[in-house]
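What follows is a short report on a single structure.
Removed: one protein chain of the complex. Kept in place: all other protein chains.
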Amino acid sequence: MSDFIRFDGRALDELRPVRITRNFTTNPAGSVLVEFGNTRVMCTASVEYGVPRFKKDSGEGWLTAEYSMLPSATHERMPRESMKGKVKGRTHEISRLVGRSLRAAVDLRELGENTIQLDCDVLQADGGTRTASITGAYVALADAVAHLKEAGVVPGEPLLDPIAAVSVGIIDGRPSLDLPYEEDSRAEVDLNVVMASSGNFVEIQGTGEHGLFGRAELNQMLDLAEKGCYELIEAQKAALGWN
Amino acid sequence: MSDFIRFDGRALDELRPVRITRNFTTNPAGSVLVEFGNTRVMCTASVEYGVPRFKKDSGEGWLTAEYSMLPSATHERMPRESMKGKVKGRTHEISRLVGRSLRAAVDLRELGENTIQLDCDVLQADGGTRTASITGAYVALADAVAHLKEAGVVPGEPLLDPIAAVSVGIIDGRPSLDLPYEEDSRAEVDLNVVMASSGNFVEIQGTGEHGLFGRAELNQMLDLAEKGCYELIEAQKAALGWN
Amino acid sequence: MSDFIRFDGRALDELRPVRITRNFTTNPAGSVLVEFGNTRVMCTASVEYGVPRFKKDSGEGWLTAEYSMLPSATHERMPRESMKGKVKGRTHEISRLVGRSLRAAVDLRELGENTIQLDCDVLQADGGTRTASITGAYVALADAVAHLKEAGVVPGEPLLDPIAAVSVGIIDGRPSLDLPYEEDSRAEVDLNVVMASSGNFVEIQGTGEHGLFGRAELNQMLDLAEKGCYELIEAQKAALGWN
Amino acid sequence: MSDFIRFDGRALDELRPVRITRNFTTNPAGSVLVEFGNTRVMCTASVEYGVPRFKKDSGEGWLTAEYSMLPSATHERMPRESMKGKVKGRTHEISRLVGRSLRAAVDLRELGENTIQLDCDVLQADGGTRTASITGAYVALADAVAHLKEAGVVPGEPLLDPIAAVSVGIIDGRPSLDLPYEEDSRAEVDLNVVMASSGNFVEIQGTGEHGLFGRAELNQMLDLAEKGCYELIEAQKAALGWN
Amino acid sequence: MSDFIRFDGRALDELRPVRITRNFTTNPAGSVLVEFGNTRVMCTASVEYGVPRFKKDSGEGWLTAEYSMLPSATHERMPRESMKGKVKGRTHEISRLVGRSLRAAVDLRELGENTIQLDCDVLQADGGTRTASITGAYVALADAVAHLKEAGVVPGEPLLDPIAAVSVGIIDGRPSLDLPYEEDSRAEVDLNVVMASSGNFVEIQGTGEHGLFGRAELNQMLDLAEKGCYELIEAQKAALGWN
Partner (left out) sequence: MSDFIRFDGRALDELRPVRITRNFTTNPAGSVLVEFGNTRVMCTASVEYGVPRFKKDSGEGWLTAEYSMLPSATHERMPRESMKGKVKGRTHEISRLVGRSLRAAVDLRELGENTIQLDCDVLQADGGTRTASITGAYVALADAVAHLKEAGVVPGEPLLDPIAAVSVGIIDGRPSLDLPYEEDSRAEVDLNVVMASSGNFVEIQGTGEHGLFGRAELNQMLDLAEKGCYELIEAQKAALGWN
């Protein structure tokens, strides 16, 4: 990496300050406030006994996720989706990404016929809300699974190794880690990576709407993402007291 | 008041601990976290230049409000209204109450053709979410008006005297101030009072679904509400540095 | 009361002419046309055997209400809510008020597992549609309960004492009873009162969007409301042949 | 026609008692209560200055219609469409039929750029609600056009000759005029006919879901419909004082 | 018939070229592409075991239909109904017509408690999409019933004689068979006829929005429709290999 300094003083391969606050609220089984710089997301994991119809009598559990932005989270207030009566495509897309990603962190067979509902509500948005959501949701999930085990309703060990997510982009030709809104909005290429602590990928989504990308750039971006995800997983473990 | 002690250790005429945190988030013109005990609401005031069609060319501004609960705010997770595609009657009713109440705290003619949008998003619910919303929203409104004045777009002095709101109820025959969920759910009578610092009422809503109430009980409840609102207005002023 | 004469010739404490027509239509168990001056509401009570899920196996019945305005009820035609695909907040708010109020007029335990659905459809609106709805709905409810008892499906005596509702307002400083649209639209303060025949309150909702109100004014308004409700209850009893 | 007597005492070619009450409500430009036996429909015609976008600057006016049933109009209460958030296909279909039919009774070029909105709200349903709606709507339309002409905003003579509508069916092999619900629900063939006073057809809709029909039966039914429509047009004229 | 030649070279009583392609797609039990000139509709018949609630335990089956236009089917692209969140009245109206018509081609008692779902999706629209849909749907239905019988789940012989549908109109005073969009859009009168192979009618819908019509014209149009339907039934039989 070059020693180029970004507009916010970070090196190209440097994460924004990460904060993970457990027990942010008390009603859900797991409740986490995750902060990637100025991006702040409340991630909760609620437990429901029983599973949706398509999982009935499978002996397995289910996990699903909903992502949403509070209307005042963004610089310009956005209309509230409930008032418009429809959910935007972007919201659906991210909810689905969070759900898929976190299902890779849980063994549904070990969960019994219980459902974990993740909610990622963005209180303040400054880029990377989907990756912060995934990273925070893992911690809320871990707390919820612990709660289920204490309650004696989980037959096995459903929680798998940590997963975390980070964004990478190419801005003015420079691969850069963990993009705030200022960078994200003008990145040529944007890559979101969800990685497990083994270093294997759960999901990668790369988009070159403002410029294509070749294998070499993809590899540079994946290197950065890998570094970022490892650091985020350390932060998750520290928050969970696992170190 | 008798010296009966409530389940949470409070006297009958005692508020729960109140906390008002300004600048809770940074994008909206005003952003406040208000806490009435375990009830926590994020109240923001966003400014939009221009007014809705029915106010066009009136020379006046407008103020409107939306109230919503995060799905994980309650003990049992509630379905997300945006996903169901419709807003519940209760949500509509409270949004309208908050909007009407705060319009009593602003002189729309002094605001110029600007719109203030209040958003009250309940992060954690333990009774009194509508009264906490109104109380917090006044502080966010004050910050937003200050912001508009700094920006030089407000012709006059739109902010009026503080208003605050509190709930009162009759539980087991005892008039009690500021009900948490445990008391609210079994109150015979439930009264929400919005009061200005002059001691006059902005709105009163009393409901006796589980028992009727006479003039005497109404007066006892109004006495309690008055006391609570005066204390809340002190807390607002302290948060705003107005003392 | 002063002897001020209102624009329509009434004294300040005088109701508009009230008419209650039973058996207005023949399909529902109870069907009433209620008229407060030019305000005309068709109130029906339909009976359904069984209860909603949250009341299943409780041994109790349920009562719910829907209020709606026909599009041509108002001076300017309003868009039809079914065509817009969503119900306005005002409609929700009034439906909830009617339901809560009438549940105070019925002992659900004595109803058995039956549901009474009230529908209040405004044919012509001239102020006070919600209070006329409540007043008329009681009569329709009484007829429906009688119908259920005749059918032998009600185990007990579910109907409680009459309730009625009236609006009061302060116009140009004068507390006035039963506001038509012309007065309602320029009232400083607006109070809706639902009262039982015992003189106790079921619900009070006072709003000072165009001007605050103190205890003294509240008491004046409650005096007027009390007088109005007693007269409406007499009209209900006369319509039901209970005198 | 045979001298078979129907369950309600009518001859096969006999209409139910028809009543047309003008000025049923006072806010819309035209307001009519039409009764075909126990079927009762409130038909209103509201006037709006201006036309929808697709008619802008055409020099022509527009006419549109909405039909709806009150939830308590039918024997079994039906869910309210506004609460379900969608309009049933049947409602759409009838609204479109009423609009098309009444557009045949108005010369849009003579109307100027004004819009007439017809609302047909069924207060009580006993078969033939769509034909009663069309028949009543013509009278409301005539009153609204008179109103527009008095207001001096209509350049020409937009109102054309009366149109009326009636249902005919084949029940137990017998062609019968103006079917109440009891007959409609078991008719083999069901034909709705909209006719102008010239004897020409505006619309015919015949359905043989429970049995096909040949030319001979069609002609018998058309004869009955013709007779019925002529009588209804006489009733319209009488109501309008045109005889 | 006169020997007037139409804009596309056809005689007044001549159908457009008809093509019926079976097994157009492979997943549904019946799948047909029907072409009336440039109008092309994909008609499928899907089979579901079981019936809707209102038919449960009746021993009978059910048949229902949905009609829809692809957004790019028309000359000007139309907004997609799913994206608008509501179905247009015209779509509802035609779906209901197709369902009613095809229920006349099946004996539901012989079908057992199975449901046939017809889907008519218009790939390219050039007038007559509803009549092409009905005509093609019969062939898809025949294939689906054959499929059910092979699967051994149908107790009897549910398929009845062929039905077909065609449009007729009066253009510049000339009754004309099978209208393409160019003629349909300027027809004075428009008649859709659904006929069974017996020559009896299933449904007739005639509309004179741009001009009334008398008995003589109706009879001329019915003659044309009869001729057209017989020819279409021959085409259906040929496609099914029934000749």
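Labels A, B, C, D and E are assigned to the chains in the order they are written; within every chain, residues are numbered from 1.
The rule is simple: a contact is a pair of C-beta atoms (placed from the backbone, for glycine too) under 8 Å apart; a residue touches a chain by one contact, two chains touch by 3 or more.
Because the structure is predicted, anything quoted here is derived from the model rather than measured.
J.: Taking the complete complex into account, tell me which visible chains touch the one left out.
T.: A, E
J.: Among E:Ala11, E:Val87 or E:Leu240, which one touches the chain that has been omitted from the display?
T.: E:Val87
J.: Check each of E:Ser72, E:Ser185 or E:Ser198 against the chain that is not shown and name the one that touches it.
T.: The missing chain is touched by E:Ser72.
J.: With the full complex in mind, choose from E:Asp119, E:Glu203, E:Glu217 or E:Glu231 the residue touching the hidden chain.
T.: In the complete complex, the chain left out is touched by residue E:Asp119.
J.: Going by the touch rule given at the top, which residues of subunit A touch the chain that is not shown?
T.: Counting over the whole complex, subunit A touches the hidden chain at residues 86-90, 92-93, 95-96, 100, 103-104, 196, 198-209, 212-215, 218, 222.
J.: By the contact definition given up top, give the residues of subunit E that touch the hidden chain.
T.: 25-28, 31, 38, 40, 42, 44, 46, 48, 66, 68, 70-75, 77, 80-83, 85-87, 91, 117, 119, 121, 123-125
The rule is simple: only the chains that are shown with their structure count from here on.
J.: Average the C-alpha coordinates of each chain, average all protein C-alpha coordinates together, and give the chain whose average is closest to the overall one.
T.: C
J.: Taking each chain's centre as the mean of its C-alpha atoms, which one ends up farthest from the centre of subunit A?
T.: D
J.: Centre to centre, by mean C-alpha position, how many angstrom separate subunit A and subunit D?
T.: Once rounded, the distance between the two centres reads 59 Å.
J.: Cα centroid separation between subunit D and subunit E, in whole Å?
T.: 28
J.: Take the average of all CA coordinates in subunit C, do the same for subunit D, and state the distance between these two points in whole angstrom.
T.: 33
J.: Give the residues of subunit A that touch two or more other chains, as numbers and ranges in rising order.
T.: Only 85-86 qualify.
J.: So which chains end up touching which?
T.: So, checking each combination of chains, I get A-B, B-C, C-D, D-E as the touching pairs.
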